[in-house]
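Heads up: the structure comes next, in structure tokens.
One chain of protein is taken out of this complex; the other chains stay put.
Chain naming follows the written order as A and B, and within any one chain the residues start at number 1.
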């Protein structure tokens, strides 16, 4: 026996940074009524992405941001895709280096994350963006 | 209710670069007869990979290529795995930094991609290669 549940999620991002969506995804998993299975989170954009990251010390996420800022700097003169601004092409590169979609196991009706794992939307553009996610839960009903 | 569909896909790559496979995967999803679910694309190689990337301006993909060429340069003297040429080990690194497999939600019988999202095979070797993919579609029949 296998069931499917699919729902949209909208996240308003005021600017570049990581946004914790763990709780909102967890609520959809609870609604799905699936006991054992998998939860997929997908982002319908190519300049924002998803990461599973340490959820206790906020410095981890600011260090991640600092790392990306150095590895994929805004305004890199190598880039030709610059019409939308100096942060646009770096946003695409950052998205390719991280994830467009992530799976988390579902066990006993809940996201089976490790103690220190949180699920984050990583907005890579500097200006505010409304981001659209699709959450799909599949598995055996409880 | 849940159905499974699995099919092979072969892509001939004349050399390094990104190859749009969105349409070919979409055709398999249509054949699968699944209305709500997920589509998984897997590449059976470790020197080519998959990315979801902006699909409108070709400069995005050439900028991506330029970024990788600088971040993981061919002929890096640090590498010891060089028997197959100066682009072989960089190809493995590029594959590890991107994706061996990708999921896209299936909604109303079609790939639910964002407006600017395309699905690309990224060949990292310089010489021609025939690449083998497996496409798995799972979900509730329409």
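A few comments on the model shown:
Following the convention adopted for this analysis, contacts are C-beta pairs under 8 Å (C-beta built on N, C-alpha and C of every residue); 3 or more make two chains touch, one makes a residue touch a chain.
As the structure is a prediction and not an experimental result, all values here were calculated from the model.
In the complete complex, the residue from A:8, A:30 or A:59 that touches the missing chain is A:59. Across B:11, B:66 or B:93, the single residue that touches the chain missing here is B:93. Not every partner is drawn; the one left out touches subunit B at residues 2-4, 6, 40, 42-47, 71-72, 78-81, 83, 89, 92-93, 95-97, 100-101, 103, 132, 134, 136, 138. In the full complex, the hidden chain is touched by subunit A at residues 1-2, 36-38, 51-54, 57, 59-60, 62-64, 66-67, 70-71, 97-98, 102-105, 107, 112-117, 138-140.
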